[in-house]
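A single structure is presented below for examination.
Every protein chain of the complex appears in place save one, which is left out.
Now for subunit A:
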Amino acid sequence: MSAPAPSVYSTEAQAYAVRLGLTMARANLDVFADTLLALARGDRNVVAVTSDSRGSGKLQPFGEALPEQLFEVGIAEQNLVGIAAGLASVGKRAFAVSPACFLTARALEQIKNDVCYSNVPATLVGISAGVSYGALGSTHHSLHDFAALRAIHNITILAPADNYETSEAVKWAAEHDRPVYLRFGKAKMYGLPRSTGGFCPGQAATLREGDEVALIGTGETVVHCLLAAAKLEAESGLSCRVLSMHTVKPLDVEAVLDATRSCRAIVTAEEHSVHGGLGEAVAGVLAQAGGAPLLKIMGLPDEDTVTGSQADIFRHYGISMEGICAAAVGACEGAEAVR
């Protein structure tokens, strides 16, 4: 039996999770696979297309239950996306499943032209995103996908924070007639508390109210933001707002602007390069807002990324409760200095 993967949450972070009543749930990948299978059982037009990713995409049960609705194309991402576009154009709800790193780099032109430009309802599912394949090195890290796809017209980019957002995102993609990129990792996730129900792409989910610092995460960094908010409030009484920006595009501009009105600092967190992702999207809004609060972008810097487990990489770059706390405090101090 192999040793369990180290947790991306420090011991202290896990203690704050207990204080917040968070419990460890399933990997978003598992929830994706189950949700897709349930949808496909009820609609034979829902199909999965995989590039030898039946195992890594947890689609084995799907293939066994509905072999007629699963298409295997082998290790060929360009073909994967082209086929998905063709299937979508003849009435299928095609979910093209492949590791995010390959899907969005090798098949970028197919995503741009066959899916987005042709405007067909295909969903591109980037699995094991970010540094999920931490130890496998930069070939397998997906730190460019937000940046690449944000620059492409006509695609909704969804990075769900937890199991709830994942299942809702899959259902939404199946119901809506448009190109979608859905991205998540493979580690088990904390379930996040929600005071308000509903999942609405384009509209950030507020997980915690606060009016001094806004912590805006996307995907699986959101839980780190929430833990950081708890720690900041406990240790320094800082009132933190936490947003799950599950839709990287179109960005919820209003939620960002709302944060600028009351908060003196904003910290963004993402499992992506600091270039071209959530942070720069938020920066783009702030720069046009005038009198904006200080912004700190947490992500992977523009360097030869360290390898190791996902936990090692998160710790190294401070995409963690501790790192986000430090960034928030630093940003607040910077804001004071400016005044």
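Just so we're on the same page, contacts are C-beta pairs under 8 Å (C-beta built on N, C-alpha and C of every residue); 3 or more make two chains touch, one makes a residue touch a chain; residues count from 1.
Going forward, contacts and distances are computed from a predicted model.
Enquirer: Refer to UniProt and select, among "Cellobiose transport system substrate-binding protein", "ABC transporter permease", "Ferredoxin fas2" or "SoxAX cytochrome complex subunit A", the name of the complex member that is left out.
Expert: Options "Cellobiose transport system substrate-binding protein", "ABC transporter permease", "Ferredoxin fas2" or "SoxAX cytochrome complex subunit A" narrow down to "Ferredoxin fas2" for the missing chain.
Enquirer: Looking at A:S7, A:S118, A:Q203 or A:S262, which residue reaches the missing chain?
Expert: A:S118
Enquirer: Hey, which of A:G21, A:G91, A:G237 or A:G290 is the one touching the hidden chain?
Expert: Of the listed residues, the one touching the omitted chain is A:G91.
Enquirer: With the missing chain put back, one of A:S7, A:N79 or A:S239 would touch it. Which one?
Expert: A:N79
Enquirer: To test your reading of the contact rule: which positions on subunit A touch the chain that is missing from view?
Expert: 47, 68-69, 71, 73-74, 76, 78-79, 81-92, 94, 109-110, 113-114, 117-119
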